[in-house]
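Complex shown without one protein chain; remaining protein chains in place.
Up next is subunit A:
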Amino acid sequence: MTVLVVAGALLALGLLDGALAGFRSSLGRTGAVDHRARDRVAARRGLGLMAALLLPVAVLAAGHALAPGDWPAAAYVRAGTGLLAVYLPYAAVVLAALAAYVVLGWRWGYLASALILGPFTLVRPLVATAGVLLGAVRAGDAVVVAGCLLALAAVLAVEPLSGRLWWDTRRQGVRPTASAAQRQ
């Protein structure tokens, strides 16, 4: 039971992070004012990509469970609660700031972004690594540690990969209106 609760909480946080990473990876690509529809698509894709990237963790855990010998549920719980100890407060602050950005007036929205959302995006790789380090130290099981490292790889890869897969405009060159007429 505890294992399921911890795994469920981590999966929910992972998918939420994937959705937000996908959203971020699509921002600043077109210059359009209204990008809400695009944001939704990007968030869905980020969530799906994160699910795919976390699949190896699930396969590893399942393989571990099917292997002969006792399945070390306690090691998973220890590692998982270590991850949650770092990720839950981070997620709570980010969600509160996002709520402030969306609900409160523009001055509060600006402050939420300037003081929390921007800096928290910057430290996200460090927070992800810190959580995995704590989880790994607490796990005391090599396979569980490997699972933690695979999850870390997924978290670090999701945003750049989503950008490359769906939103990178670099290979498209300049848009037609912006060149020919002006050049002599």
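As a convention for this text, a residue touches a chain if its C-beta (ideal position, glycine included) is under 8 Å from a C-beta of that chain, and two chains touch if they have at least 3 such contacts; residues count from 1.
The rule is short, and it goes like this: contacts and distances are computed from a predicted model.
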| item | value |
| --- | --- |
| Protein name (UniProt record) of the chain left out of view, among "Nitrite reductase large subunit NirB", "Dihydropyrimidine dehydrogenase", "Iron-sulfur cluster assembly ATPase protein SufC" or "Methyltransferase domain-containing protein" | "Methyltransferase domain-containing protein" |
| Omitted-chain contact residue, chosen from A:32, A:66 or A:126 | A:32 |
| Sole contact to the chain not displayed, among A:59, A:99, A:115 or A:165 | A:115 |
| Residues in subunit A touching the chain absent from view | 27-34, 106-107, 109-111, 113-115, 117-119, 121-122, 163, 169-170, 172-175, 177-179, 181-184 |
